[in-house]
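The structure under discussion appears below in the form of structure tokens.
Yeah, one chain of the complex is gone here, protein chain that is, but the others are all in their spots.
All chains are identified by letter, namely A, B and C, in their written order; residue positions are counted from 1 within each chain.
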Amino acid sequence: MIVVMKPEAPAEEIDRLSAEFREMGLAPEKIVGKHKTVLGLVGETADMDALQLQDLSPWIEQVLRVEKPYKRVSKEYRHGEPSEIVVPTPNGPVVFSAFAPVVVVAGPCSVENEAMIVETARRVKAAGAKFLRGGAFKPRTSPYAFQGHGESALQLLQAAKDATGLGIITEVMDAADLEIICEVADVVQIGARNMHNFSLLKKVGAQDKPVLLKRGMSATIEEWLMAAEYILAAGNPNVILCERGIRTFDNQYARNTLDLSAIPVLKSLTHLPIMIDPSHGTGKSEYVPAMAAAAIAAGTDSLMIEVHPTPSKALSDGPQSLTPERFDRLMRELSVIGNAVNRWEAQPVPVLA
Amino acid sequence: MIVVMKPEAPAEEIDRLSAEFREMGLAPEKIVGKHKTVLGLVGETADMDALQLQDLSPWIEQVLRVEKPYKRVSKEYRHGEPSEIVVPTPNGPVVFSAFAPVVVVAGPCSVENEAMIVETARRVKAAGAKFLRGGAFKPRTSPYAFQGHGESALQLLQAAKDATGLGIITEVMDAADLEIICEVADVVQIGARNMHNFSLLKKVGAQDKPVLLKRGMSATIEEWLMAAEYILAAGNPNVILCERGIRTFDNQYARNTLDLSAIPVLKSLTHLPIMIDPSHGTGKSEYVPAMAAAAIAAGTDSLMIEVHPTPSKALSDGPQSLTPERFDRLMRELSVIGNAVNRWEAQPVPVLA
Amino acid sequence: MIVVMKPEAPAEEIDRLSAEFREMGLAPEKIVGKHKTVLGLVGETADMDALQLQDLSPWIEQVLRVEKPYKRVSKEYRHGEPSEIVVPTPNGPVVFSAFAPVVVVAGPCSVENEAMIVETARRVKAAGAKFLRGGAFKPRTSPYAFQGHGESALQLLQAAKDATGLGIITEVMDAADLEIICEVADVVQIGARNMHNFSLLKKVGAQDKPVLLKRGMSATIEEWLMAAEYILAAGNPNVILCERGIRTFDNQYARNTLDLSAIPVLKSLTHLPIMIDPSHGTGKSEYVPAMAAAAIAAGTDSLMIEVHPTPSKALSDGPQSLTPERFDRLMRELSVIGNAVNRWEAQPVPVLA
Partner (left out) sequence: MIVVMKPEAPAEEIDRLSAEFREMGLAPEKIVGKHKTVLGLVGETADMDALQLQDLSPWIEQVLRVEKPYKRVSKEYRHGEPSEIVVPTPNGPVVFSAFAPVVVVAGPCSVENEAMIVETARRVKAAGAKFLRGGAFKPRTSPYAFQGHGESALQLLQAAKDATGLGIITEVMDAADLEIICEVADVVQIGARNMHNFSLLKKVGAQDKPVLLKRGMSATIEEWLMAAEYILAAGNPNVILCERGIRTFDNQYARNTLDLSAIPVLKSLTHLPIMIDPSHGTGKSEYVPAMAAAAIAAGTDSLMIEVHPTPSKALSDGPQSLTPERFDRLMRELSVIGNAVNRWEAQPVPVLA
């Protein structure tokens, strides 16, 4: 920590403060500048809160953090080695890691009925997806909008899992549902709106299923890593970080701004694997293929893509989701980039499951 | 709802879609423009989701909402009459309303110990505050930071209430704590980070204590009103909306951007009373007085101000909170503006409680 | 400046860099922390560019600025004393300053014709405005939109000045027009879109008329002050800083977010006077009165308000501008707040000019 004193700070206050830092176990080193005095604090400061330090004296102008505030999620915690998160699924273990092929997760926004979810699962599996996503409990801006079929939708996800062997990823919004969700889900999702729901983070951290942690819509990279730190600190080391678009001043064409620079930034800071969700990240299916390809080129470890079967509207792509046909084509397009960067698995023979 | 078709949309698709709207109970009126066709939907569309409508056809370019998506919180729901939220406290009922004097809520960020919270309560009461705020459960970015004293802090808040007769406002982060919080709190606070925690919103909506709903740090006014709609739809009509600064590109001096225009905007849209929190809204005590005065001039119904006793640092204002002395002076400064706009209560005689 | 080295930085590189800093006339003081080494640079660093310093070594993690990068605009430059900008007008000198009454500038967005601009000038003068604003050259997002009447509009502004004695404020977009604008204008405006047009800043800095510098729509406070520093560094000390709303994620109701916290922030940093423009700042006339009142309560030194005479639509307020009637009423409302804070001039007797 670097403590910058106000220009007019009295010498005795700087001495008093230095003594207070020494009592806290820190070694303050004083630099007397032309206009200001600065105290460099040597010692274990990672846990300290810059705002709380600032409260120690009204003569402090600002406190600058030099150390990172997170530990377990940091690259240094694993000595630079990326994590490997191995998720067992009926079709065999799937690995999320910088060393493994890009894992593709696909499926509809919400689980609507058995025929729909089983059919979607079959189609996305045939195209190469390893996980089925589908919402049972849905966060909706309006209390009057469809909130998901809840518990019964979990049974439909189980049916789709039984039919295809795909792993299941679904969102938990309420800790009270965590147990029944974990009976079906192979990976539990924390949605963007709950990234700062610290109670829920602690609870998913205290259970065993891997956690997909979506970035809050205006969360900084550091806040997102601190949210992951909550989960790791509670005992669960298996967190996948999913970028899904941030909120900016422009939402006229793309609904959010997909922050692909999060990929190299995260790779420089953390050992955790990364997922990119271009469907929520752009909000329009026509932008999804370009962004999915870009994510692979930038080094993502996995992708989450919305696919919805709407046979009556099979003329072209739907606005929010890809049709199974378009998804199938996309996977072939992505294989070109994926193979070029050696992050693509040999395609399964497309047999109808 | 206005449905704008893509320029190349085939006539038969527009007909098919019109039929589908009629089946949904809506009367579509077609306007054929030079380049595009537009369908105006007449009927009950307030509950409908623009994104779901867009899924009805790939030939839809965009769906524009003309009606507001909220009902119970809207000004029209009460025929233009502002709500009056009457909160019983030991010192008597306190009214949050456009017709009542500005209600001032004050106190420390967290409850630290009995002496500190009781002393703060006495001081803020003497200066004219009607409610004591203080965190028992604290949302903290870092899992390693102090998370509040929890249940024991609630007892200290009760002690401060017993000593002063002030009402108590404190935050709930986990539905599991709601019952014990409500034993002490007169108003339950939902923090900015949980504004989109829909499970929690439903639960505070299903109990009786009034709810203070802070705006999420990147929530639009409409999303914030929809969060309040969740609480009203669950049965609780007593919601106070608290602006506490939004996240923007500039956080170098003020930590957030306090959006005071929310005051006239909300007054044009909703009957619910408004609170402004200039302490979190700016993040620096030296900016608090100007913003508190501005909020009253703009028409706020209440204010939340952080006050912390730090006797050893009484030389000047602390960086995050006001000292009791500075708060006392601020209340006298605010009375000038408050009296000018006829929103200030006659000061109580400052007797030590 | 504080130079934070990467954890793995070799000792010899830190020594080499220290030598390089000494050659630059700086005294580097080394603090060896648990994980990182930090160099505090003592000396004249205000002119230095943090990014250029960072280029000195690949082992530098970050460079933190401790000194402010501006000088002439800083409060310290005038030893804490606010500037007084005295602008001569036919009606006598008008003072923009923290010690003077709030100066109100009013008028239409664009100058349309002589009758309209003279009539508006008479009405706003009668209500208490000291300056007429009106665009001759208009920055317009579309090349096909009305770009202002240009030079001929300047003559109309002169006619309004002759008729009322009000001072004139109008915008310069092109240095080539500066001379003819200065023949009429008493204050030259730099619009938000040109705040970063450094060539134009240097040119208005090299002439004598006071400059109204609007904040760029996504400019930080520091960038805004640096833009003012360009003008002062070029020789013109008379700059008024005008906040007109910043761009954020929410523009559904208010078109911009009026950042009123800029008032206390600027007062803590600079001696220059402050103006608030609630008309552009909110984009809707119905929000203007609350924000104008708030600005006065927060300590603004002047206000800019759009007023447009639309007699055929006198039923109610127009959406972008106030009618002269509403402006007249607003001035009476503002006098209540203005008088309460001792920043309002005794109203002139409202005689029709």
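Rule of thumb we're sticking to: a contact is a pair of C-beta atoms (placed from the backbone, for glycine too) under 8 Å apart; a residue touches a chain by one contact, two chains touch by 3 or more.
Remember, it's a predicted structure, so these values are computed and weren't measured experimentally.
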| said: Need the list of shown chains touched by the one chain that isn't shown. | reply: A, B, C
| query | Who touches the missing chain here, C:F21, C:Y230 or C:W344? | reply | C:Y230
| field | Among C:N194, C:N236, C:T257 or C:S302, the residue in touch with the chain that has been omitted | value | C:N194
| said: Looking at the full complex, which residue from A:V95, A:I180, A:A234 or A:A294 touches the chain that isn't shown here? | reply: A:A294
| field | Contact set of chain C toward the excluded chain (per top definition) | value | 46-47, 49, 51-52, 54-58, 60, 69-70, 139-147, 173-176, 193-194, 196-200, 202, 217-218, 223, 226, 229-230, 233-234, 247, 308, 310, 313, 315-321
| message | By the contact criterion defined above, which parts of chain B meet the unshown chain? Give residue numbers in ascending order. | response | 2, 4, 7, 29, 31-36, 38, 40, 42-44, 64, 66-67, 76, 218, 247-249, 251
| message | Contact with the hidden chain only, please: which chain A residues? | response | 218, 220-222, 246, 248-250, 252-254, 257-261, 263-265, 267-269, 281-282, 286-287, 289-291, 293-299, 336-337, 339-341
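By definition in this document, only the chains that are shown with their structure count from here on.
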| task | Name the chain whose C-alpha centroid is farthest from the C-alpha centroid of chain C. | result | A
| query | Any idea how many Å lie between the Cα centroids of chain A and chain B? | reply | 28
| note | dist(centroid_CA(chain A), centroid_CA(chain C)) in Å evaluates to 40
| said: I'd like to verify one number: the distance from the centre of chain B to the centre of chain C, where each centre is the average of its C-alpha atoms, in whole angstrom. | reply: 31
| query | Hey, what residues on chain B touch two or more of the other chains? | reply | 218
